[in-house]
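Attaching a single structure in structure tokens format; questions to follow.
A single protein chain has been removed from this complex, and every other one stays in its place.
Going by the order they are written in, the chains are A, B and C; count residues from 1 in each one.
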Amino acid sequence: MVIVMKHHASSEEIKYVMQHVESLGFKTHPVYGEERTIIGVIGDERPVEPEVFDLLPGVERTMRVLKPFKLASRDFHPEDSIVQINGISVGGDQVIVMAGPCSVETREQLMETVAAVKQAGAHVLRGGAFKPRTSPYAFQGLGLKGLELLREARDEYHLPIITEVVSPTDVTLVAQYADILQIGARNMQNFALLHAVGETQKPVLLKRGLMSTVEELLMAAEYILSHGNQRVMLCERGIRTFETVTRNTFDINAIPALKSLTHLPVIADPSHGTGKWEYVTPIARAAVAAGADGLIIEVHPDPASALSDGAQSLKPEKFAAMVDEVRRIAQAIGRKL
Amino acid sequence: MVIVMKHHASSEEIKYVMQHVESLGFKTHPVYGEERTIIGVIGDERPVEPEVFDLLPGVERTMRVLKPFKLASRDFHPEDSIVQINGISVGGDQVIVMAGPCSVETREQLMETVAAVKQAGAHVLRGGAFKPRTSPYAFQGLGLKGLELLREARDEYHLPIITEVVSPTDVTLVAQYADILQIGARNMQNFALLHAVGETQKPVLLKRGLMSTVEELLMAAEYILSHGNQRVMLCERGIRTFETVTRNTFDINAIPALKSLTHLPVIADPSHGTGKWEYVTPIARAAVAAGADGLIIEVHPDPASALSDGAQSLKPEKFAAMVDEVRRIAQAIGRKL
Amino acid sequence: MVIVMKHHASSEEIKYVMQHVESLGFKTHPVYGEERTIIGVIGDERPVEPEVFDLLPGVERTMRVLKPFKLASRDFHPEDSIVQINGISVGGDQVIVMAGPCSVETREQLMETVAAVKQAGAHVLRGGAFKPRTSPYAFQGLGLKGLELLREARDEYHLPIITEVVSPTDVTLVAQYADILQIGARNMQNFALLHAVGETQKPVLLKRGLMSTVEELLMAAEYILSHGNQRVMLCERGIRTFETVTRNTFDINAIPALKSLTHLPVIADPSHGTGKWEYVTPIARAAVAAGADGLIIEVHPDPASALSDGAQSLKPEKFAAMVDEVRRIAQAIGRKL
Partner (left out) sequence: MVIVMKHHASSEEIKYVMQHVESLGFKTHPVYGEERTIIGVIGDERPVEPEVFDLLPGVERTMRVLKPFKLASRDFHPEDSIVQINGISVGGDQVIVMAGPCSVETREQLMETVAAVKQAGAHVLRGGAFKPRTSPYAFQGLGLKGLELLREARDEYHLPIITEVVSPTDVTLVAQYADILQIGARNMQNFALLHAVGETQKPVLLKRGLMSTVEELLMAAEYILSHGNQRVMLCERGIRTFETVTRNTFDINAIPALKSLTHLPVIADPSHGTGKWEYVTPIARAAVAAGADGLIIEVHPDPASALSDGAQSLKPEKFAAMVDEVRRIAQAIGRKL
């Protein structure tokens, strides 16, 4: 950390601050400037809240030097992590596509969708059984019945499945059905849930919260990693801003920023990232052009009748066209799909 | 809902949309404008996602008419709700003050704090036992031991206690100790947790998420209310914006907006709302001047040594001065404290 | 500044960075930490973009130590500045109220409004003659005719007037009519305009941009101050956030933050800060409770027929009631109105 003293801080104040910081086990090193003195603090600052030093006499503010995450950082793990899922490698040369309905609604809907996405080239089937919904009056998912239908689709079409888990109490159950556990955006800082999935050995797709910084996403990954599960994939799915012409603002910058800061694979979700099916294909192309390791896409055979997220779901034929377009982008940057 | 058709929508498209909407049980009523036709949709739109109609041919967009919340709304419950807590009325003439440490750290720290806040005029003791922390390396709270210390302070000082619950599995346990269950900002849309506290009959303080709208806060309250628990208090605690001079941006507008939209009491948290102890007192005065029914304030006997949120904690003597200043504001608007 | 080197930065890189920074006239001072080396940079960093040092080999990032503003800062001007306007002191014990219509529309409308606001206790008459409007199809103000009507009202009612100037070419003209020049939110970073008003000796009310940080507001003030005009008042008028239940989010935290960082007076605009007349009075109370030195309020005799900002304008009788309520708040914190 660096502690910045106030303009007129006295030498007694500077001395007091240095002694206090040293009493916590740090070393200190003052630098006397023209207008202000700063104190360099040497040692592992990660368990500390820097703001607390702002309370010491004569302190103006305190700034972090170290990034607060460690296991997720490239500093200590420079090479890319590859997450293996039933023979599929995420994070390498190949761009991976996960696709399927927002919610599992019926066997017919699910089977029609899985047949279509498999044929179009998807590598993983997505589908929601437990649905976190803003309204208590909206469809909440089929629950266990949904998991069973996903398992049936998985076995028939030989596609691994990803589905969301919303409560620590459900982790064991969902892990028996799913190949990948999804942590949804609204649960990105549900630390009890992160702890629980961190104790499984299932791959996890961790979605960025609507309100979360890239650094907070990496700290949430750090929770999972520090509980022993190394198979974590991150997902950019749009953040909340003042703009309302789209449902969310897809943070395309986060893709190269994450690839620079962390070794974990980065997946893009242009369905939630835009909220409108017309924009899903251009943003899918853009995400892969920016370096995303994969896509997760909502597909529904009849979006206008979907029980959730219909407005951002692609019909199967649009999805197949999207895969073709994205494949050309992947090839243009030297990857394959 | 109102469905706005595109500029050149054909009469066949208009007819198709009306038939589709009617097939879902709504009535329709078209209004033919100069540039666009709109279709009024009559019926309870709350279980529907309006965006799904944007997929129908010729539709430009769909706008809600009804608010998505009902039990939390003044439409169906015009008079203020008063929440009773061990003889204290929240939501009436009196402004209520809840105060105490961010985290329970030791018996000494808690007992010194409770003695001070009681003497200064606080009505409720706050204190965290289960702490949701951004970093897995930070202090996570004393857990059950913290609950026991809170109970000890409660019994000795005759102050009801409020403490946070972070997981559905903990609700039963925490409810045995606490007089008020707190749902933290990061869990405002943890629907499994909302469901669980909705099934208790304990008063709940529901904190607004950092990037949640006022409407989403009311929808979260609707979850609790619709599961049978009517004793809900809302808490404005600052939202995330582009501004970084303070930790959060306290949304003072939300206070009169909530008082206008809902019958539930509104509590203000200037500690999290600013993140800096120097600004807590002026924002506490402002919140009460704007109509807040109460305050929740972090107090610590030695903030510079606090294990969490030290920078925004008041020392006991500053807290006592704050209560005096707020009391004068309460009197100036015809309330008491 | 503090330059943070990368985890594995070599000693050659550290040496190169120090030499480069010294070649620009700074002194340097390295601090060797456990995971990273930091380099303290000594000298006036204000004319420099710190990010440019991020380009040097081995650098992770660069952090400012000094605030970028100087004339506006309390560091070099600790005591409050009082701005004198025709015998009225802004920034002292008294809370000042500026009030009047958003736009000057007709002589009748203006004269009816000025009579009412004067009687209710306002100290300054506001009124727009040149109106910056989002739509080219909306009413753009009466221009010179509006200035003449304001002058007539000023002379008849002996109230100083404040009106907006939108272009550097108009500054001389507007300064002949107005007692206070207003810089609107959309022009806060119109540097040509700031330069022009900085060369007059008229008091200036500088409104914070919707998208501007507190620091940027102070930098805009610095433009005016550094061109020789010391009579600057700042105005918090709401910022843009994700929340849509109000037109803007009034940043109440900015009031104590500004009072702490700068010696300049701070005025609050709850009309734009909320966008809804029902919320103007509670937010006016809150702003004064938080420490604002004055208010600027939109008043219109018939808001439903106003040519601009009707929805946020108070009727004269509501305004008079607001002044009474705010006066009680001012007294509760030891000020007068």
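Convention: a contact is a pair of C-beta atoms (placed from the backbone, for glycine too) under 8 Å apart; a residue touches a chain by one contact, two chains touch by 3 or more.
Every value quoted in this text rests on a predicted model; they were computed, and no experiment measured them.
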{"item": "Which of A:A221, A:V288, A:L307 or A:V323 contacts the chain that the document leaves out", "value": "A:V288"}
{"item": "Footprint left on subunit C by the chain that the document does not show", "value": "20, 46-47, 49, 51-56, 68, 132-139, 166-169, 186-187, 189-192, 210-211, 216, 219, 222-223, 226-227, 240, 247, 275-277, 303-304, 306, 308-312"}
{"item": "For subunit A, residues in touch with the removed chain", "value": "211, 213-215, 239, 241-246, 249-257, 260-261, 273-274, 278-279, 282-283, 285-291, 325, 328-329, 331-333"}
{"item": "Chain not shown, touching residues in subunit B", "value": "2, 4, 7, 29, 31-36, 38, 40, 42-44, 63, 65-66, 75, 211, 240-242, 244"}
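Methods note: only the chains that are shown with their structure count from here on.
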{"item": "Label of the chain whose CA centroid is most distant from the centroid of subunit C", "value": "A"}
{"item": "Separation of mean Cα positions, subunit B and subunit A [Å, integer]", "value": "26"}
{"item": "Residues of subunit C touching at least two other chains", "value": "241-242, 244"}
